[in-house]
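Here's the structure, in structure tokens; my notes come after.
A single protein chain has been omitted from the complex, and every remaining protein chain is retained in its original position.
Chain IDs A and B follow the sequence of writing; residue 1 opens each chain.
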Amino acid sequence: MAVILITGGARSGKSRRAEMRTRAFPGQPVYVATAEALDTEMEARIAKHRARRGADWIEREVPLDLVGALVATDGGGARLVDCLTLWLSNLMHATRDWEREVTELAAALPRFKSPVVLVTNEVGLGIVPDNALARLYRDAAGTMNQTIADVADEVEFVVAGLPMKLK
Amino acid sequence: MAVILITGGARSGKSRRAEMRTRAFPGQPVYVATAEALDTEMEARIAKHRARRGADWIEREVPLDLVGALVATDGGGARLVDCLTLWLSNLMHATRDWEREVTELAAALPRFKSPVVLVTNEVGLGIVPDNALARLYRDAAGTMNQTIADVADEVEFVVAGLPMKLK
Partner (left out) sequence: MAVILITGGARSGKSRRAEMRTRAFPGQPVYVATAEALDTEMEARIAKHRARRGADWIEREVPLDLVGALVATDGGGARLVDCLTLWLSNLMHATRDWEREVTELAAALPRFKSPVVLVTNEVGLGIVPDNALARLYRDAAGTMNQTIADVADEVEFVVAGLPMKLK
């Protein structure tokens, strides 16, 4: 079934666009959150997203085992993964082998029965960060985005709430 | 009349593109600058923009009361607002309620008789800033851009001087 990647900058309207694309599929939509409510800034953001989505979503909080969560929820409605860049950050903090995990996700995506809509961020269009860890992260994010875009059926780049079709 | 939003990165050719779009409307063009010449870096930039535009523009320097300036100049030639992200920054520094001001601008824009061309910046496509204030600002800029794009008749994203049509 369909694999759709929605990319863009911070507060570009990616999540809203991804919610719309997810709801367009039949069945009860599943929200796969990679965020954990670890601080108040994150809590506020999660609450705001939930209020906008409405109460009719099945919710899963999955900081690390994304493929497992997609396997477990396959066969029902479309899944919205929000977002891949946070998942990557979680993997790196947990010192997991992110390259292997991204490769496994890319291999798994085309085999699911239910659609998957994935949100990610573009983080490589600013000045090169001073910080070596930040450089490592933005390189990893770029590599991940290319890998997932490669297996996606559709890729959209959202700017100011408006999607551009990349694929 | 027409509301046109021109977005893009720093030195992407947004202002030049916006000047061209503004001049294409009949009447004497109005330049609504949200910048104040507070330091020499900013002074130099303002002087450079003015030299390129030419002397035939009516000029208004409006750091905060943008809607007021657009009301006051309505009925004549097209207005070029350069730029919204600096206006947002001015509002935040003055601890004004930026969300209300952005909502008021969005409500006012479709009602003007003379066209309005607005320049804004994409600031959310780099690494998440360390600084909480910078995160707040980039989130606010993203929200503002979505809100204004939503009421605009046309939206262009400029990269390397070349516009992509978003709407």
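Keep in mind that, in the parts below, a contact is a pair of C-beta atoms (placed from the backbone, for glycine too) under 8 Å apart; a residue touches a chain by one contact, two chains touch by 3 or more.
Predicted model, so just to flag it, every value in this text is computed and none were measured.
Contact with the undisplayed chain is limited, among B:Gly54, B:Pro110 or B:Gly161, to B:Gly161.
The residue from B:Ala18, B:Ala35 or B:Val123 that touches the chain not shown here is B:Val123.
Of the residues in chain B, those that touch the hidden partner chain are 8-13, 41, 122-127, 129, 134, 137-138, 159-162, 164.
Although one chain is not displayed, its contacts with chain A can still be listed: residues 5, 7, 9, 120, 122-128, 132, 135, 138-139, 141-143, 145-146, 148-150, 155, 157, 164, 166-167.
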